[in-house]
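What follows is a structure written as structure tokens; I'll ask about it next.
Of the protein chains in this complex, all but one are displayed in their positions.
Right, chain A next:
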Amino acid sequence: MLATNQSAQTSSANKRSNPILNFLNSKKVVPYIFVSPFIISFIVLTLYPAIRGIMMSFQSVLPGQVEFIGLANYERVFNPTFYKALMNTSIYVVLTVVILTILPIIFAVILDSKLVKLKTLFRASLFMPTLASTIVAGMIFRLMFGETESGAANQIISLFGLDPVNWRYHAWSGMFLMVLLCVWRWLGVNILYFLAALQNVPNELYEAADIDGATIFQKFRYVTLPFLKPVTIFVVTISIINGFRMFEESFVFWEAGSPNNIGLTVVGYIYQQGIQQNDMGFGAAIGVILMIIIFIISFIQLILTGAFKRGDQ
């Protein structure tokens, strides 16, 4: 290593004597030049806005007039509308995490088994919805779950003798629409994650389990599940963070405002207050609280899943 290093340096020194070029091409400097786009963008686009966001949360930000107002924004944040947004978001997170973990595991195990023919076709059709944007997907759902009796959803439930529903105007059906849209779009992706993990389970383990006379359920519980643990943690983490970031699903169903805020999310509240009402200090305060919530949850999750224990991964 040392020898090649030296020979590389001598050969380049022979070729060029320009000290600046040599400096820029030395193995000490090159890595920093390569990572400089990241350093610059981290400072300008993450660190600086993060600090500025925290400062803004203590300010009243009006065009051409910024004033330090202490904790006033935070005192205002804890109001019924914010609690409503936080409640909606939390319910949404719990539902999407549970559904988008359990269903993909079941489907991945089925698709991985020898029972199923046409695997590629099934996988492709389950993956297809991911390609549509939330806006396009939401528009389809909005037109399918229309208020009138002629909307596809109301026609289908009428087959079961149910009355037509005003889907976008009830709290429960509004939540149902948001969760359904998310599950529909992401199911296929999560199935792919679990399918990839299933490829890593050695076949011998199943054969050994067969010899021991294990049932299908026992094989799933003691052979398959342990191998799925890392990807499950990954999927849960990503679903939680994406759940708290949710905005588009709500926006596409109700634009600016839903009746009684049944579709208001925390990010939606940031958008409403910070951009629409132009109250950026207040919006920034909501952002800081959201950040703290996400950090606490990530931290708890890391402890629960044993990521701090040594030897795991």
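We adopt the following convention: a contact is a pair of C-beta atoms (placed from the backbone, for glycine too) under 8 Å apart; a residue touches a chain by one contact, two chains touch by 3 or more; residues count from 1.
We take it that contacts and distances are computed from a predicted model.
Here one chain is missing from view; checked against "Carbohydrate ABC transporter permease", "Ring-1,2-phenylacetyl-CoA epoxidase subunit PaaC", "Anti-sigma 24 factor" or "Thiosulfate-binding protein SoxY", UniProt names that protein "Carbohydrate ABC transporter permease". Touching the missing chain, out of A:37, A:70, A:161 or A:213, is residue A:37.
Summarising the interface, chain A meets the missing chain with residues 4, 7-8, 11-12, 15, 25, 27-28, 30-32, 34-35, 37-39, 41-42, 45-46, 48-50, 52-53, 56, 61, 107, 110-111, 113, 115-118, 121-122, 125-126, 128-129, 131-137, 139-144, 146, 148, 150-152, 155-156, 184, 186-189, 192-193, 196, 234, 238, 241-242, 244-245, 247-248, 251-252, 255, 267, 270-271, 274-275, 280, 283-284, 287-288, 290-291, 294, 298.
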